[in-house]
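One structure below.
One protein chain omitted, others in place.
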Amino acid sequence: MHDTFDKTVQDRKETSAGLMQYSAENLVPFGPIHPALKEPEYFKLILEGERIVDVIPRIGYVHRGLEKAAEQRPWIQNIYMFERTCGICSFAHSTAYVQAVEGLLLYKLPERAKFIRLVVAELERIHSHLLWIGLMGHWAGFETLFMWVWKDREIVLDIVEAIAGNRIHKSLATIEGVKRDIPEPLIPGFIERLKYITTRVHYYRNVVDTESTLLIRTEGIGKISADRLEQLCAVGPLVRAAGIPRDVRRDDPYAAYNDVPMDLVTKSGVDIHTLMQQRLDEVVVSVNMIIYALEHMPPGPVKLRVPPVVPKGENASHVEAPRGELFYFVKSNGGRMPERVKVRTPTLANLPSALEMLKGHTLADVPVVLTGIDPCFGCMDRLSFLDRDSQKLWRWSGEELRQYGIHHYFPERKK
Amino acid sequence: MARRMRHTVETSAVDLFTLIEKKLSPANAKRETGSDRLLVLRVPQDQLIASLKLLTEEMGLKHLSTITGLDIGDSIELNYQFWHSDRIVDIKTSVSKTDPRIETCTPIIPGAVLYEMEVHDMFGVTFQGHPWMDRKLLLPDNYPKDLPPPLLKGTSSEKIRKAVGIEK
Partner (left out) sequence: MASRLASWSRKRSPWVFHVNASSCNGCDIELVAAFTPRYDLERFGVVLVPSPRHADVLVVTGVVNPQTKERLQRIYEQIPEPKHVIAVGACALSGGVFQGCYNAGQGVDSVIPVDLYIPGCPPRPEAIIYGIRKLLGEKDETHSGN
């Protein structure tokens, strides 16, 4: 049943002597492991009986070396590279980068550009949250939810395409502005579509609260306390669902967030079900903000012409990407290329919390809990499992794990 | 009318920065040029943990956004960047390139566990007491041990590409 791709794994004798028990006094979320445990390239979940007791993370599958490359490319060119750090929150990346650079240039950003940045950032949030809800349906075994939500999500991508010309990598942010204006005649059509999205989201909110397939797989699953999230420096909807009112848009407003009213969505305790409610409610808030911004958009230019040279200095900037705080740091030596660009993605900030959330759960809950923090696609495909008692080591693809979870909860679906 | 709900920050930003500077003065913290939203404090290497303790436990700045490494010539500068309300606080310290070691801050800030691993990968800094200094976070497994870390200015991208098998 457990398909091991590597024959030598079964021959390998591994002792558990080196595996340290995670103890409550040890604040770091994962313990040291025995150096004999090979295959470091996979995320490893350590099982004791049915339950996960430890998780050894290994990322680096998407590591391409952007920070180094940025030091050899002009400031403007880096926008197009950094927005491709992630296809789902691409505009957040380009916005955070240009904001960090603008903090060194000290021009006055045009007001209309600020509003357009807000509109596109919130559209991206909606697309990302809807994408995630659909994926939750897929991983939990509720394929219909996935298909319906992604169908509705296409409407959001239509609006994005009408504004930016592309659905995913919008290439819209530029230093001191945005590259394209929003054509006024299109705005009523956008508002109509966004109102439709709100009605759909209310429907899905009801589904999330009443559909037994989802409830059985998400209620009480993936709990973590607000204190632990603070200790682990988590960000985004994860901490807001725990009741911590932290949001870059509210605390450190950028773009037009000072001028557009926002309701902060918080819940009172994290589990996967609450995270679904949290993200759906955030979509409704985003729609309201976009409509307000479109109706109150100030006239004027959308960008300024700036020299290709950035004055010497250091600056940090952050934005509220759909998954949480996205942090950029830039350093200029007064030249045409950066001296240093540092990126900290929200998924990295939330990874220790996500792995903590996995502990104590069974294998069948792994896909739902991991998807709960909204990780990148790649992470789910690279999981290996070690049963501490039998010393059996095996790997599953993401799809095999998903099937396992569905058959565990809904054995009637087994063919 | 814009509705902007702020965190309860009793003091204005300028006073907050002065307060932090004062609070960290036992750790020999020196203020450097920042801006009205970015406070930069430099501390000696042996005072880093003490200053982080003062910042997190006594000033309540618990959210560490990240740890940024910088190659500044003969040393590696470490920036511990905190986000508090609408301000960013950057605690800077340096380790020499000939002996790039410093104590881990994970007992005070467990959330720094992956940030220290990233700096270890990219700059070769060893965080003493961190449980995972022998493992990689981001770099490929076949990154040669004798090749300097990637983000040091002296390491060329072409050399790395040849060493990890992307180019012949």
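Just so it is clear, A and B label the chains in written order, and each chain counts residues from 1 on its own.
Here is the rule we go by: contacts are C-beta pairs under 8 Å (C-beta built on N, C-alpha and C of every residue); 3 or more make two chains touch, one makes a residue touch a chain.
All values derive from a computational prediction rather than experimental measurement.
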Chains on display which the left-out chain touches in the complete complex: A, B
Touch list for chain A against the chain that is not drawn: 5, 41, 60-66, 68-69, 72, 80-81, 84-88, 90, 131, 146-148, 150-151, 154, 167-169, 376-378, 381-382, 397, 399-400, 402-403
Absent-chain interface as seen on chain B, which is shown: 139-143, 150, 157, 160-161, 164-167
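To be clear about the criterion, only the chains that are shown with their structure count from here on.
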Whole-Å gap between the CA centroids of chain A and chain B: 23
In the complex, chain A residues that touch chain B: 27-32, 35, 40-41, 57-60, 63, 65, 67-69, 72, 103, 230-234, 245-246, 248, 250-253, 258-262, 264, 314-316, 318, 325, 327, 329, 331, 340, 342, 344, 348-349, 351-352
Contact footprint of chain A on chain B as seen in their complex: 1-7, 35, 37-38, 40, 62-66, 68-71, 79, 81, 83, 85-88, 90, 106-107, 109-115, 118, 122, 131-132, 134-141, 150-151, 157, 160
